[in-house]
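A quick write-up on the structure given underneath.
Note that one protein chain is taken out, while the other chains of the complex remain in position.
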Amino acid sequence: MTSIGTGYDLANSIFSPDGRNFQVEYAVKAVENGGTAIGIRCKDGVVLAVEKIITSKLLKPGANKRIATVDRHLGVAYSGMVPDGRHFVDRARDEARAWRDTFKTPISTADLASRMGGYMQAYTLYQSVRPFGITAIVGGFDSREEAPVDGEVGSGPSCGAGGKVSSKTHGGPFLYMIEPSGLYWGYYGAATGKGRQAAKAELEKLDLSGAEGGITLEQAVKEAARIIYVAHDDSKDKEFELEMTWISGADGPTKGLHQEVPKALREEAERLAKKALESDDEDEGTEEKKGEEKMEE
Amino acid sequence: MEFGNSGSLSEDGIHLDMDRLKKGEVNLGTSIMAVTFKDGVILGADSRTTTGAYIANRVTDKLTQVHDTIWCCRSGSAADTQAVADIVQYQLGLFATMNGKPPTTQTAAAIFQEICYANKDRLTAGLIIAGWDERHGGQVYSIPLGGSLHKQPYAIGGSGSTYIYGFCDAHWKEGMEEAEAVEFVKGALKEAIKWDGSSGGVIRMVVLTAKGADRHLYLPDTDYKVRHT
Partner (left out) sequence: MDHRPQAWGRPRDDIYGAYDASYLQTSGPKTATQSPVVTGTSVIAIKFKDGIVMAADNLASYGSLARFTDVKRLRTFLDTSVVGFGGDVSDMQFLDRHLKELAIDEAYEHNDDQQQQDDDDSHHKSTPGTALNAANLHKYLQKLMYRRRNDFDPLWNQILVGGLDAARKPFLASVDLRGTAFTSPSLATGFGAALAQPIMRRYAATDEDAARLTREQAVDVVKECMKVLFYRDARSLDRYSIAVVTKDGVELSEDEQLERQSWAFAERIRGYGTQTV
């Protein structure tokens, strides 16, 4: 970070003469101190992973989850101030529920991201509030199959509905990242928090185009674990827990639901991650760490 | 309210719709239907509106657009169904501008159903929702009196429909060509008009496909043989 606010950082509603909102920039600082969170969108699903720093040995292992379920097909991971993240999740659940109540169908990942982006942005406008101290990664799988109206009974013709435009596909995996300013984009791979630079560098090496030949959901789980381990900085934080969730389509392992990655698979991914780190360490002399500083602004 | 207070269902259940009308209310005595076919859906209706035995309007249009290719057939109280259709039309217009994409037939059915269900004790509305959209093709939903939602290959409604359950069941085929489906709808409505005193006048249809909405009109003085629009 560059300068101090010199009076222009006292409230959200005040711009600096060079057009900056310092409160938002300070919020970004809060995120930069949070445990790394990443999301990977691949051809058959989405993986969310966080590096949960263990701040005390007195905390129960596995408790205080940092990735939340928002609707059956939607999950949110975040980095930064945990209470802000909790509130973000509450609001996301309300939005998803309100959509369901009105339209009797699940909200799409894009629509949720749009609404939450709007919500975060509103916290950059007023004197009386401060921006969210989090960057949130929203992952979801919008059904590729036709969804009924919630509660409907009966069915159309057994030969299927006529007149569909068959050239178009619908639904699929989606990933969005929303920053404290309210800015949000769709991503193939997203990273935020402490280790984001290293994580982004690793994400860029993956084939996430979504096309055939791109990595699969299972590979993405292993890559996500490895990236969190790579991004973890032993010298600053001793211990962390890897928390991972995934969402596949109806024909995949989670049947369209946002769920925690099964323990066995997660442990396997962690084992591979540790192994990869060890072999990296051995090669340290030949291959220097790439991309570490490249992304810095 | 004139719904009676016995709390029990009229045993002659087929005339439930008419028992529900408030006194003096304009009734869409009505035969309405919607069918899926190979390229989309077709809605059809007679054109008679009655107050008791008097025909208040003999050229009624009971096929109402709520979005580009989402329409509904109205039966029951004319006032109630017009009010509901107006609300849904507004909501779908809002949906399209807010989300930058057209609503689906499901969206329309969900909004219709919530209104009919939440106000079931105040409304006399028997609706058939039919629409075409890119993702789902042609679909038909029926919302009868209590506000339940039924997805169907084809739906019939109104007082005249009770006379054509047999006809429709016997002649219905899935995945018909457009011309064949038009004849099916016309044949069914002709029977309904013939046997139901509360149905009559012209036969109106709307064909919804990828090409948009296309209106048909058939008149009794040409024995419904000639298409007039």
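We just call them A and B in the order they show up, numbering each chain from 1.
Methods note: contacts are C-beta pairs under 8 Å (C-beta built on N, C-alpha and C of every residue); 3 or more make two chains touch, one makes a residue touch a chain.
If you're wondering where the values come from, they're calculated on a predicted model, not measured in any experiment.
Enquirer: Of A:Arg100, A:Arg130, A:Arg144 or A:His170, which one is in contact with the hidden chain?
Expert: Result: among the candidates, A:Arg100 touches the missing chain.
Enquirer: For the chain that got dropped from the picture, name the residues of chain B it touches.
Expert: That gives, for chain B, the contact residues 1-3, 5, 7-14, 16, 23-24, 117, 120-121, 142, 144-150, 152, 162, 165.
Enquirer: Tell me, which residues in chain A touch the chain that this view leaves out?
Expert: Considering the whole complex, chain A reaches the absent chain at 62, 65, 68-69, 71-72, 93, 97, 100, 104, 150-155, 257-260, 262-264.
One rule holds for everything that comes next: only the chains that are shown with their structure count from here on.
Enquirer: Under the stated contact criterion, what part of chain A meets chain B in this complex?
Expert: It comes out as residues 102-105, 111, 146-165, 168, 170.
Enquirer: Per the contact definition, I'd like the list of chain B residues that touch chain A in the complex.
Expert: Touch list, chain B to chain A: 36-41, 99, 106-107, 109-111, 113-114, 132, 134-142, 148-153, 174-175, 209-210.
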